[in-house]
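Yeah, one chain of the complex is gone here, protein chain that is, but the others are all in their spots.
For clarity, chains are labelled A and B in written order, and residue numbers in each chain start from 1.
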């Protein structure tokens, strides 16, 4: 009863959030997940395409995912009102069988791309062009890409902060992705657009990060490395990390292309999705499985406790209201927080003008 | 600390609620249960009659059910103030032993009838005539009646809604009480008084419900059936279901007489009591035990998850404020909600006039 309530001030609503991994919604199952404080049911039609409806019957508010499939339609478990895949009531078994006015369930626009099912929770018309192109995830075939999902007891912006400021990695993580102290002193180069913030670091280290070194010509030798990360709204961070040796350019790097994306469940809990694709050893299914499991376990064991510890210390106070001491490594994440806030304010102003 | 608080707007207070099954309060035990947000202790005097006191010492607020019986009196565990069965302090072991002014515990009027202990939580004088006559529960002897108790994480009105609209039974429940699709299309006949709402359905099906069919002359043949249910305040629903074949009238039906009654623990948790009496196979103790267990398990496994799922989706928003889509099968439960609201408003107006 004490769950935080949905407030327009905290979420960008007209945007694409990941609702689920494609692999989470399979067969005849009625998948359900709370997104932006709203219960959503997702299932696949007979043609395999996914559909999303509010997980609440408009009659007496029973969760629809408890209901029964009848082909591509869903019959509510409680009184058997039936809804089609766009939420229109198609059958009322009661009395004279008339469909009452308003007996519809809200449908949410979906896009299935790059291994994820993306959902549009806002009231404005869904705009597919607002989903960035993450197609490089699919460039190396199925044995060179992995996906995972984690639930975190923290506000989604704390997850974005964590990835936007990679200066934490030598302190929080172990040998496997260590920059051997080379990253922290670097001030990343920031690039901004009206809907993105990017940071780029370049440095040398010896040997290269252990996730990359074995695939370089001289695994023990010095390598040039880079991180390039780009945040796009609402909460995507595309991260590329690579290493080269000798005369090669970064375009020829041994690298991986990752996507971190965070979907608020509530103000204080988040669905954290992650995908990683590499351009080397691309037919090694065993290495692929080990790699995504290792990254999942790292987030759970190393980032997770820090992020949830920060959430507990922050309580329900706004980040800036706590007067954080900010440093050179905070430029990227602070720009992201400010741009997101600006986009939310613009969205609210739009809504206000429409309501006049 | 975040428990919902007691508000006059939500409960009818001057009314009889079931506090416990008679069988729950036995021997020397100090039974306790929270009712309408108030902790109550119930115990039986040496003559077997039950008494109810607020479960809180007026001295330092220790729960009295942690105390010790001294005959029909209760000694608080903390500092041994002793109270008699109407809540008057009879002994103070401290200092000069004077009984301080106001050292009394509120006693609640009780009636023990039909296998239940009923409690009156309001400030007005308890009126035994406001307890409906459920004596038919006792008409067939001890081997033809069963009682059970369930705790549900839902507002009590959701339980009333569930029983008042029996059109859900073919969808939620299994074969045993199926109407084979015959009930949903029927619009029940509604009868109202100033303190009751009744619904009656009549239909034919073949075979009859499996709870009744074996006791009919021709178990596999078509039967005429009826449901007759009557809500009375605050939250009782007396339900009769019967079946007949051939020339017999419904008065001669193979039937059962049930009572569903819901007592708020808090706004979001409810004590659900149920009794069922049948007029057939009345000396079969084994069948009797099996039947009440089966009904208990059905409520827990089938109604319970739906009702608590609805509660989660509704949160703390009022039912009508959620703009439910209402249909022909909702006439009965909606009339109940409106009549209960009217009775609560009348009670509050009475209190207001008395306080002027």
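Keep in mind that, in the parts below, contacts are C-beta pairs under 8 Å (C-beta built on N, C-alpha and C of every residue); 3 or more make two chains touch, one makes a residue touch a chain.
Note that the structure is predicted; figures quoted are calculated from it, not measured.
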> Which of these touches the unseen chain: B:59, B:106 or B:335?
Replying inline: B:59
>> Please output the residues of chain A touching the missing chain, sorted low to high.
In response: 2, 4, 161, 165, 167-168, 170-172, 181, 184-187, 268, 305-306, 309-310, 312-316, 322-330
>> Even though one chain is hidden, which residues of chain B still touch it in the full complex?
In response: 1-3, 39, 55-56, 58-63, 66, 75-80, 92-97, 100-103
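Note that only the chains that are shown with their structure count from here on.
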>> I'd like to verify one number: the distance from the centre of chain A to the centre of chain B, where each centre is the average of its C-alpha atoms, in whole angstrom.
In response: 47
